[in-house]
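One chain of protein is taken out of this complex; the other chains stay put.
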Amino acid sequence: MEIYLYIALFAPLVGSLFAALFGATPKTMLTGIVASGLLFLSLVSSAILLNYVMMGHTVHVEMMTWIATGDLYIPYGFVVDQVSVVMMMVVTIVSTVVHVYSIGYMDHDKGFNRFFSYLSAFVFSMMVLVMSDNFAGLFIGWEGVGLCSWLLIGFWYHKESATWAANEAFIMNRIADLAMLIGIFIIYWNIGSLQYDVVFAEIANLPMPIITWIGIFLFIGAMGKSAQFPLHTWLADAMEGPTPVSALIHAATMVTAGVYLVVRANPVYDLIPDVGLFIASLGAFVAIFAASMALVNRDMKRIIAYSTLSQLGYMFVAAGLGAYWVALFHLMAHAFFKALLFLGAGNVMHAMHNELDPFKMGGLRKVMKGTFIMMTLASVALAGIYPFAGFFSKDLILEAAFVENHYIIYAVLLFTAGLTAFYSFRLVALIFHGEERYKLFGIHPHEAYKFMLVAMAPLLILAIIAGSFKLSYFELVTNLLPAVEYHIHHPMTYWMITIGTQLFVILAVLLAYKKYASWSSVPDGTSKLENCFCYKLLSNQYYIPKLYEELFSKPYRELSRIAWKQIDLKIVDATVDGIANLIYQTGEKTHTMQNGNLSSMLRWMVIGLVVLLVLAVAFTVGYNAVTMRAM
Amino acid sequence: MEITLAHYLVLSGVLFAIGLIGVMRRKNLLMLFFATEILLNATNIGFAAISHYYNDLTGQMFAFFIIAIAASEVAVGLGLLIVWYKRTGKIDLDIMTSMRG
Amino acid sequence: MLEPIHVSLASLNITTLAPMLIAIVGALVILGIDLVKEGLHKSFYVMVSLLFLLLDLGSVIDFGNIFLKNGPILGMFDMMLIDGLAILGQIIIVVGSMLFIPLALTSKRFHEYNYPEYFSLFLFMIAGFQFMVATDNLILIFVGLETASLALYALIALHNRSKSFEAAVKYFTMGALAAGFFAFGSMIFYAITGSIEINQIASVLAADHYANIGYVLVAVSFLLAAFGFKLSMVPFHTWTPDVYEGSSAALAGYMSIVPKIAGFIVAMRLFEFLVHSGVVWLQVVLYIAVVITMTASNIWAMVQTDVKRMLAYSSISHAGFVMAAILIGTTQSNTALFLYWALFSFTNLGAFTMLWVSRQKNLLPGQSSDHPYEKFAGLVKTMPMAAIMMALFMLSLAGIPPFGLFWGKIYIIASAVTGGYTVLALIMALNSAIAAYYYLKLIVFMFMKEPVTGYEKYYFTNASLSLKTIIGIAAIGTIFAVFAVNPLLKVITLFVYNSGY
Amino acid sequence: MFEAIAFYLFAALTIGMFTITVMTSQALYALTAMAAGMIFISAFFFILGADFLGVIQIIVYTGAVMALYAFGMMFFDTTRTMVEKRENPRVIFLLGVLAATLVVFILISPIVSGHLEARYPIDAAVGNSQAIGMILFTKYLVPFEVAAVMLLVAMIAGIVLAGKKMDKSLTLMAEEEIARISAIQTSQDAKEGVH
Partner (left out) sequence: MQEHILSILIFFPALAAMLGFIVHKDSARAYGITVAAIEFFLSLWLWNLYDPMTSGMQFMEKAPLVAAFGINYLVGIDGISLFIIILSTFFTMIGIASLTETRRVKDLIITLLFLEMTMVGVFAALDAIVFYVFWELSLIPMLYIIGAWGGPLRIYASIKFFLYTFTGSLVMLVGMLFMAYFYYQATGQWSFSILEWYRLILPENFQLWLFAAFFVGFAIKVPMFPFHTWLPYAHGQAPTIGSVILAAILLKMGTYAFVRFSLPLFPDAAVFFMFPIAILAIIMIVYTAMVAYAQEDIKQVVAYSSVSHMGVIILGTFALNVEGISGSVFLMIAHGVVSGALFLLVGVIYDRRHTKLMSEFGGLASVMPRYATIFGIMMMASVGMPLTINFVGEFLSLLGFYKQSHAFTLVAGTAIIVGAIYMLSAYKKMFFGNVTKDENKNLKDVNRTELLALVPLVIITIWLGVYPKPVLEPISNSVESIVQLMHDKAQTKEAQARIPDLANQGAMNSQQETH
């Protein structure tokens, strides 16, 4: 089985390196095909491993030593167990799809080869992240995906906004990574190992405050990757990258790494329910917070990004409440339909020549039937309507919140579900229905390549049927995760809640259709709605980016300038130069003492003598006085 | 009133100080050399006096050698002055400032 | 009536005079030869002088062997005192002189080397210094000092240009003042101890428990002023830069080595017992004097525009550095003094010879001194070997390891540390840093600037094979000093320790 | 009593004379005053029983040194009134007076010593010159001889410096010029040799 593990892990790396070989040369279809093929290989291996794991085995290998010094021992160790195999499947499926899709999407791009190199490298990092058997290995993947995300967001590096977003994403992630590192340090110094099995076995023996700190720091780490408030701003800006990237990284895989971490570290969080509650609360807050921003946004990809954020909030609610398997399940389901949504958006963008404002589209269903269907179904899944994947996973989270008696969280999540439905279908309505507003801009949209649509099909299928895996999934992961069944025992309540939710959601969908399906004009910022405070607040993302700019970026820039110009040059360096100058100037001023005149030279000698004599007499007088007193 | 060694030493000191003033004050090199002679002579008085009061000849020896030294110095000093005078036509030390700093 | 004194020749130990007599005879022989045959080439006189100095050195070394067997040797009614200090001092004096005399063999002709008297006076001067170090009688010290000084004044003036006259007159006049100081100081010592021999002065003072402290201090003040002049301690140093500038580089280099070591030895004899007597005043005053001398001269050296003047100030600073050894006054520090000076001789020999070979006879328009820094600008491009040599000597002077002076420097600083003068050790170290600036300045000019046109034809014009050999010797001595340090250290320690210092 | 009177008289005279030497602007006065001062100092020597020194003082100083100076004065043509620029005369006097005061302050205190002993005691029965001769040629033989060397050095130095050869400076001459001159020199020598 180890061979499959290595294939699953390293096939993407090989693909990446292969593509990198052609990095500087013009587009070669070969790179795309090879990279995709290798990913498919990885997918197959993962599937074989899944099968193996489902039979009740796990694979644990230690490839070689990475860092060993003192008591520290960190190997390259990989584990395929019930949790990681699920993640592997998600990652490989989505990335295979995205790879194939990208062959079409990036068709005309100069950086075609480079793109595949980055994309495969990302997959490799993600695989390292999920397969690692220790926290340090996880951190390798963690940083690796960050790096690839930076590369891919800034893929179109000539765009100022893209590179800016890339840097923002990287730096914000770094803030969280620091916390993660600290978490790792705490673990090491208290347990003496970073291996999951050792750590989770020993964690219960630690004093409570230390476990709490570990939980907090690891979660802060997760917050960065999963773009939780207040480190969320990068995610929306990251949409500057090519759309497949958004689909793969910023929807399906990387951003869920935080959730994966919490799920993986469940033995830790099980011991600290208070932190768990905080995580859940934050998740709920982010869910509604992000959904609210999605309501008014006029950027197709950003809307989807906010929805991702919102869904990540859901996952954290589940994870925080101890429903780890639910969180992971939603992660999986979400990965499928959200990637689908993004890829659909990519098609639209292509058709619209990179136009992102849905208000400038409309009526696209005629020209882009396939995309229309896919995106609509993905939105349905996202909205959580039966029997699509979203229903099973999202409803479970609501149930879990309900069962655990966190009614406020429940209420928030419920309301958010409505919002989700609303903004999803607002988007669908604006893009595909109503008047063909794009004509105003002289665009001639066309459907994407057929193979791209075919490539998306697996996702579509999964988005539809993923819910049906629930049982077998449950059996699988509860080998490792706490097997808590979240069932509302009172059947009446259960049905009321379920049906109520469904109705609420459908209502929201209808509302969205009613309002936007027949939209006819492109808003120009003059309407009353657009000028009301709430709208502005939401469309400006609660002014948070601005706040960060004013509160952190600008002062930092200013402070840096001061540190350089004022402190470093004018104080620190000037002191050193000042001392040197002082010495030199003393020389300049006093060397005139040597004026070459013999008279003054003689006078200096006499002065020297007189000074000596003065000292002599003074000493004598003092000496005599002392000896007199002594007598 | 007896004249003690201290009297002589004080006299010696005072004469030495006069010599010092001369050394500092004179700008004419020849006259400056006069002042250096005063310094040595002042010392000689002291040596002779100590020698007398301690009943020891060493002081006189020292004075004797000082006189010899003074004489030699005059020879060399005048030689230097002569070349300097030949070159510049002056023996004023204020013009001797080509090197400074 | 006076009793006739019976003196046996054996008890006189007349051989104690041998080294000085050799030098004096040499001087007289040169005068005699000149009477017989005029117009001999200077190389003849150089070689004759060298031969006599060789004999001189031989006899000194001979004494060294006797000293190591029998301890200090007294002679001529106890007037002569050949102890370890005297022997070491004479070795440095004679060897130093031997190294500097060949500098007369320039390819250009200079006025002084036209005189056989020049070499004769040179040998007389050496004899004077030798007398100065080989006695502890203040009279003989005085007479020896004056003999040497008077000869030196003449040697400076013989260079025969107005700057050298100016230098000689300045030196002479200040020297006369200093002689006055010396005489007066000795007089006061005589007044309180009835003696003019240093060891007797010391024992009488100790027996009196320094009862006449005021007298002692006044006497020390005067003597300090006198030796301050000789050793160029601030503020008695003012002659140094002018005299160095005025005299030929060869003689300036000589002055930075030989007269000073003579001065140091007398200062050691004179001040160390006082330092050890517990007279706080002297320690404090010497401390201040040492620190001021090192620091002030370093600071002044920084702002010089002429290399020779810079080296003059640098030699003041080095003298201050070495004066610290006298202040510390342990066997280790006294050993360090000699070690330092021996190493310093080689380096300074090289540095001044480098100046000497680039000496031009007439200044260019706009040039105000013989060796402005600009003269050496870009030397590495025109004469790389010369530049490297000069840089080598500068680095050694700056105390950069592993070149010669570094070993002296660490030994002196180590002696300060062991002697309990930690702060002094730090000040000495930091002063080396200031000093590095001006040595570096020359290196910067040589290696990092473009050549200034007009000077290029003067580099090395004055060089001859013998001068180059001297530079080579100095360079080898500077580079490979590390291998000489251990034997030197052993020998010096032996001599110093056995002399009771 | 006589001693006291003599001391104060000669002290006043020497101080007066030397003050004139130092202060006057007439070189001739200065020279004369100094000569006079020297002679008065020899008086002290006689008072103190150092007859030999007294004689030497008169012969060497007043006889030789002063004569040299007088010769120098004529040579330098300094008989007329000197104009000397003065800078900070007050500082000079202050320094001088300070030095005197400080030295005197110490020197007036009595010397306390239990260990003074005359190493070469003055024997009243022996004449001063004889006694001096005795120790000069025993104990101080070496300094005496060195003094002789010193005088020789001074003589050579004086002759060389004041000599005619110093008029032309080889140091300042270009090499070609020196070669030319020495060529002339040798040809002249050759001629002299012929004659």
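The first chain written gets the first letter, and so on, giving A, B, C and D; residue counts start at 1 in each chain.
The definition used in the following text is that a residue touches a chain if its C-beta (ideal position, glycine included) is under 8 Å from a C-beta of that chain, and two chains touch if they have at least 3 such contacts.
These numbers were taken from a predicted model, which means no experiment stands behind them.
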Absent chain's touching partners (shown only) are A, C
Which one touches the absent chain: A:Asp197, A:Glu485, A:Glu550 or A:Asp573? A:Asp573
Quick one: which of A:Ala204, A:Ala483 or A:Ala563 touches the chain that's been left out? A:Ala563
Touching the absent chain when the full complex is considered, from C:Met98, C:Ala429, C:Val452 or C:Ile473: C:Ala429
Hidden partner chain, touching residue among C:Val220, C:Val380 or C:Leu467: C:Val380
Consider the whole complex, including the chain that is not shown, and state which of A:Leu21, A:Ala68 or A:Ile408 touches that chain. A:Ala68
Note that chain A touches the absent chain at residues 23-24, 64-72, 136, 139-140, 143-144, 147, 150, 154, 157-158, 160, 163-164, 166-167, 170-171, 174-175, 177-178, 181-182, 184-186, 188-189, 556-557, 559-561, 563-565, 567-568, 572-573, 575-576, 580
Logged for chain C, residues touching the omitted partner chain are 380-381, 384, 395, 400-402, 406-407, 410-411, 413-414, 417-418, 422, 425-426, 429-430, 432-433, 436-437, 440, 443-444, 447-449, 482-483, 485-486, 489-490, 493
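Heads up, the rule we're going with is that only the chains that are shown with their structure count from here on.
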Approximate Å spacing (C-alpha centroids) for the pair chain A, chain D: 99
Nearest whole angstrom, what separates the Cα centre of chain A from the Cα centre of chain B? 95
Among the residues of chain A, which ones contact at least 2 other chains? 591, 594, 596, 598-600, 602-603, 606-607, 609, 613, 616-617, 620
For chain D, residues that touch 2 or more chains besides their own: 92, 95-96, 99, 102-103, 105-107, 109, 111, 116, 118-119, 131, 139-140, 143, 147, 150, 153-154, 157, 160-161, 166
Give the list of chain A residues in touch with chain C in this complex. 583-584, 586-588, 590-591, 593-594, 596, 598, 600-602, 604-609, 612-613, 615-617, 619-620, 623-624
Over in the complex, which chain D residues touch chain C? Could you list them? 102-103, 105-107, 109, 111-119, 123, 125-126, 130-131, 134, 138-143, 146-147, 149-150, 152-154, 156-157, 160-161, 165-166, 169-175, 178
What residues on chain C touch chain B, complex-wise? 138-139, 142-143, 146, 150, 153-154, 157, 160, 162-163, 165-170, 172-173, 176-177, 179-180, 183-184, 186-188, 190-191, 194-196, 241-242, 245-246, 303-305, 309, 369
